[in-house]
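My questions will all concern the structure given below.
Only a single protein chain was left out; the remaining protein chains are all shown in position.
Here is chain A:
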Amino acid sequence: MAFSAAKGKLLSVIGDEDTCVGFLLGGVGEINKNRHPNFMVVDKNTAVSEIEDCFKRFIKRDDIDIILINQNIAELIRHVIDGHTQPIPAVLEIPSKDHPYDATKDSILRRAKGMFNPDDFLRST
C-alpha cells in the first residue's frame, strides 16, 4: 500500500520489561527532540500514580495514535482507561508473559457485550 508523504504516527508502549524490549526491538521506540520516550517500563516497584501520569501524558501527545498497554497494568488504571472515550489515540490491551489474554477484562469487548442486554431486545406491545 502506498503511504502519503505525511509522517506516520507513533505506537507507544506501557508494559513490563519483556513487552517493552520486544516491541522496541520491533521498531516502535522513539526519543523525540525534547528527549521524551514513547514507552514506559513498569516493574513491581512502579507506583500506580506514575503509570496514570504516563498514560495521561501519552493521551495528550498528538504524535501518538495507538497506546499498547499490558492487560494487567490496564487493570490498575482501569478508571482512567474507561474515562478515555476519544477515538485517538486508540488504547489496545495486550497480553503479557505472566498474564494471558482475558477477553472478559477487555474494555472494548465489555462495552460491546453491554450492548446485548436481553431487555433491549424485547419489543413492548
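Methods note: a residue touches a chain if its C-beta (ideal position, glycine included) is under 8 Å from a C-beta of that chain, and two chains touch if they have at least 3 such contacts; residues count from 1.
Note that contacts and distances are computed from a predicted model.
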Chain not present in the shown complex, as UniProt names it (candidates "Transcription initiation Spt4", "Coiled-coil domain-containing protein", "Exoribonuclease phosphorolytic domain-containing protein" or "UDP-N-acetylglucosamine transferase subunit ALG14"): "Coiled-coil domain-containing protein"
Absent-chain interface as seen on chain A, which is shown: 1, 3-4, 6-11, 17-33, 35-39, 41, 65-66, 68, 87-88, 90, 92, 94-97, 100-101, 103, 106, 108-109, 111-113, 115-116, 120, 123-124
